[in-house]
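Omission of a single protein chain aside, the complex is shown with its protein chains in their original locations.
All chains are identified by letter, namely A, B and C, in their written order; residue positions are counted from 1 within each chain.
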Amino acid sequence: MVVLSWLFVLMLVCFAVAPSLIAPRNPVALDILHRLQPPSFAHLFGTDEGGRDVFSRVVYGTRYSLGISAAIVLSAAVFGVVYGALSGVGPRWLDEILMRIVDIFFGFPALVLALAVAAALGRGLTSVAVALSLIWWPGIARLVRGEVQRIRERPHVEAARAIGVSPTSLIWRHILPFVMQEVNVRVTTDIGYALVAVTALSFLGLGAQSPTPEWGLLIRDSQDYFGSAWWYLVFPGVMIMATTAACSIIGDSLASHRESGVAP
Amino acid sequence: MLQIRDLSVSFGRRRAVDGVSFDVEEGEFFLVIGESGSGKSLTGGAILGLNPSGSTRTGSIRFKGREMLELPERELRHLRGDQIGIVYQNPLSAMNPVIRVGDQIAESIIVHGKGSGRAAATRAIELLERVHIPDPARVAQAFPHEISGGMRQRAMIAMALACGPSLLIADEPTTALDVTIKAQILELFAELRRERSLTIILITHDMGVVTQLADRVLVMYAGKVAEVGPVETIMNQPAHPYTKALMLSGAMSDAPFKSVLQVIPGSAPTLDARPLGCRFNPRCAYAQDDCRATMPSLRPIAGSLAACHHPLVGFRHSELVA
Amino acid sequence: MLPSKPCLMALAAGVMLASGVTGARAADQKLFVWAEAVEPSTVDPAKSDVNQEMTIARNVFDHLTNFDLDHPDHILPALATSWTEDGTSWTFKLRDGVAFHNGQAFDANDVKATIERDLRIGQGQSYLVGDIKTVTVLDPHTVKIETAKPDVYLAANLSRIEIMSAKDIAAHAADSDHGDSYFSAHADGTGPYKMLSWTRGAQIDLERNKSWWGQFPAKPFDHVIDRFVTQASDRSRGLEGGEYDLANFVPRDEAVRIGKSKGFYLVEGNNLWAWPAIYLNTKLAPTSNESFRKALVESFSYDAMNQYFLGASVTPRGPVPAWVPGSPEKDLAVIKTDLNAAKADLKASGLSNPTMKCSIPSGFSEFAFAATVLQASAAQIGINVQIEQLPFVQAIEAIKSNKSNCFVLGNANLSPTDPTRFFAAHYLTGGFYNSANYSNPQLDALVQEIPTVTDPQKRYEMLKQASEMVVNSHTIIWAARPTTIVPVPDGVGGYRIDPAEYINVRLWELYKK
Partner (left out) sequence: MTVFLLRRVGWAILVLFVVATLTFVLSHVVPADPAAFLAGQNATADTVARIRAEYGLDQPLLIQYLSYLRGLLHGDFGISLRTGRPVSEDLASFLPATLELLFFSFAIYVATSLFLAIIAAKRPGGRLDSGIRLFTMLGSGMPVFWLGMALQFLFFYKLGLLPLGGRFPLRAIAPPTVTGFLLVDTLLAGQPGAFLSALSCLILPSAAIVLNLLAVGTRMSRAALISESGKQYVRTARGKGVGPRRILYRHVLRNAMTPILASTSIQFGYMISWVILVEVIFDWPGIGLYAYQSFQVFDYAPVVALALVSTAVFSIINVLLDILYPIIDPRMRSLRA
């Protein structure tokens, strides 16, 4: 399962990096004569209402859907790690302030807020990215802060502090490497969840706009052809599902490695 | 009352308890002693079929003539708490934190159909009184975290006694209690035994217990019986070098068992790394070649049974004290 | 027994009973369910503006006149039984014995109050009668309407003005909002159906007005549910699954498929819906360059559009569709793809590697498709088109504030006969939907004058001239003019498409087959 998941993710990365090498056709060029064709060798996932190859659109869409999800989670992780570390090692009053701010974010249903923010900022993937990043970082910040505080108490850190290692180096060399293991697990799993969130907002019409081949938008567009072209709806959905599953399986495996691998 | 023959408790191919045999007579105060990992608690649990999942029991345990290993789970359940009570160590975690003390005691009465609702609740208060808890009505209404450690242990005992069992298995009931409380609890056991002619199996690593109360002692080491015999014999004339080491630490009255490790170099073998021959041989000052080659079996030596190729002879406990 | 088992059993029972419910509902033969794409914002006819609002306005209220759907210039009597015209003055004789749903009798005061209210509010369809100056009650059954200048289309346009009750209007005149909020939720007309209730977010229930003055077919529907079904896929599935009797805005491919499947037939006709016209902004480079615009018009693949519409569409030649009475369409030049001419014009424009941005309203697949065709067509001659889908308001904002080069829009002329309405909002100076920001005073004057001309031949010439002006400005690419396809279940008869409306439903014509 884990190997399969890694292979799948590797495939997605290839899709995102070099879609032109994989996709057999142009994802936006129209081919009206071949509209809504069922899956075949020529069109692995069939064609859409404009005769575009759904497979090619899915391949190109990886960059948007997964790319944006990864960007959201990674930017949230960068900010969250800095924020959480600051809170974890900083003075009590700073920790208090920083964590109360994080608490506010846990006080509302995050996706609803993202929806409101994205709607306010106007449609587009940028709005979605901004809105979701805005709600994503507090979770990571809280995680990092907890880990930092936990690891800070460990003997090796105490020892390093005792022998006068500078605070910066303490964080960088003695605390963060351990925290990052935890963050890696979180980021991996979260990319899957972010994908669901991104596609959900696109589905509501807040995210990507056609003819961008974003997966959620593909599903939104495909709805009009539900009865005539099942493939149009099914394949993007399967891609989202498989990606989320792969992320969570890889996350799980990372988590179990971390549990056995960390020095006490 | 209880005959155990060739009892083994295994996890897969590894035997944590390995061919243990002993008898407990009616009304006896029987002591099982050993380091942690010696298999003493598993032996106690095995009697009631309360071993962790993934373990299997072989051999024979006969309680009042019934073969416990052949009893179906349902019937075993009827025995537990009813005919055989069990008391665990560390009552804070051994008691359910979200159920009132009284209700936990009453539960035993209810599940065995010996009274329901109010009657069980009243009985629970009586039992608390019986184990010398002041203000038992209040304690019955309390949650475990709201009462002191000693009271919790008493409540645990009350729980085990709820249905008036004939056998009480107490698995390290005095661990984590301070010295005075410990003495009070042990006194309670002695009193219960006297007044109710209760058979008690006390499992402990605490040598301080031995001298005061027990009739007979079973010493376990690495899943095997090292020595078993009347308490005076074992105390005064230990045949097994391991027993001697235990006595040495025990002689320092209430010193924790940890000091045994200081008396004997090395540590008890893990389940996966048991030595050939006598399991105690790597730590034994008297070990010889045959100890490293063949496993000794229990044989009578000077009033007790010991599993040793080269039992200690002429050793007197009094010499130690002197 | 685990606690979830009763739960599962309840679920199973629910499923079984639900299927029972599904089976039972077919019993209600006199019920008709219309799946509406959007919940109306208002049922106030003075503000009714879009399809979902028309469903209520047209069926609950009556109009002074009517028109023949097959011959829109045949104006028929309705609440007015006859009328005379004298330049700027019109006199209408009103029908006797007509009552509002609340029982009040209908008379000339209602006409006066309605038109005055429409003009005061200035929204909805009031633009069709914007020329009216005064309304005078001559007697309870006669009303005189005077216009600022002659308007040959007035009687036809009055077929779009729903007559409300003067007493209702008066009763709410003292409200702080003159009854606007009351009327937006309450509709009381003389029409074929009564509005019973409005369950917000779900449906409006209508009941047949059995004492209506008009004629119902045999086996009409006594109870109508105007159900709001947001998702297009749900409308098609519900129609196909028998949950709805008719649905609007069923996606074209699904409509064709369903219409051809067993138990359904297709009704096809012209209407206003979704002719994607691409507006090219004359105020922003590169579309400010006329040769460039011409190149775009010439490069556009009209064939692709017609294929998209599955052959059920024509390529327009000008702003006025052929079926509009007096349309000059047949005498206008054919517009077709000519890549060589396009390349020559692009060269003449002097622009190299031009890039343009297209902000189009989201939610209309036809519009998005037209933009995509433009993108592909323009790419053939080396023009880069970027497409951005925005909500309607934002998209039109973008082009009006010169942030975008093009916009895609349908049309919204609800007049059955008046062709000048195709120009007013879209091509004339200051028109709200003049998305090309195009201004031609000559055209403005010409179009203004048309309704005042009584000679049909002269009107025809003027209209042709006006159409050519728009065509030659190359500010518009008329991508295609499709017919509308509506799948109708075999059990429903009488459905007709109103050419001067979006997808409509004339409930009083429908019957159970």
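Just so it is clear, contacts are C-beta pairs under 8 Å (C-beta built on N, C-alpha and C of every residue); 3 or more make two chains touch, one makes a residue touch a chain.
Quantities reported herein were computed from a predicted structural model and do not represent experimental measurements.
Every shown chain touched by the omitted chain in the complete complex is listed here: A, B, C.
Here the missing chain is touched by one residue of A:Ala110, A:Ala129 or A:Leu254, and it is A:Ala110. Contact with the chain not shown here comes from a single listed residue; of C:Tyr127, C:Phe249 or C:Tyr495, that residue is C:Tyr127. Within the whole complex, the absent chain has one touching residue among B:Ser36, B:Thr56, B:Asn96 or B:Ser148, and that is B:Asn96. Checked against the hidden chain, the listed residues C:Asn66, C:Thr114 or C:Ser184 yield one contact partner: C:Ser184.
Touch with the hidden chain on the side of chain C covers residues 2-4, 7, 10-11, 13-15, 17-19, 21-22, 24-25, 28, 31, 33, 38-39, 41-42, 47, 49-50, 122-125, 127, 180-181, 184-185, 199-203, 225, 227-231, 233-234, 237-238, 240-241, 243, 363, 391-394, 396-397, 412, 424-425, 430, 432-433. One chain of the complex is left out; on chain B, the residues touching it are 48, 50, 77-82, 85-86, 88, 90, 93-99, 107-108, 111-112, 143, 145-146, 156, 159-160, 162. Although one chain is not displayed, chain A still touches it through residues 103-104, 107-113, 115-117, 119-122, 192, 196, 199-200, 203-206, 216, 219, 223, 226-227, 233, 237, 240-245, 248.
Going forward, only the chains that are shown with their structure count from here on.
Viewed as a contact network, the protein chains fit none of the simple shapes, being neither a path, a ring, a star nor fully connected. Of all chains shown, the one whose average CA position lies nearest the global CA mean is A.
If you average the CA atoms of chain A and of chain C, the two centres end up 43 Å from each other.
Our note on geometry: chain B versus chain C, Cα centroid distance of 90 Å, whole angstroms. Chain contact summary for the complex, chain C toward chain A: residues 231-233, 236-237, 240, 251, 253-254, 257-258, 304, 307-308, 362-363, 365, 368-369, 372-373, 375-376, 387-391, 394.
The touching residues of chain A, when paired with chain C in their complex, are 28-30, 32-33, 35-36, 49-50, 122-124, 205, 209-211, 221, 223-229.
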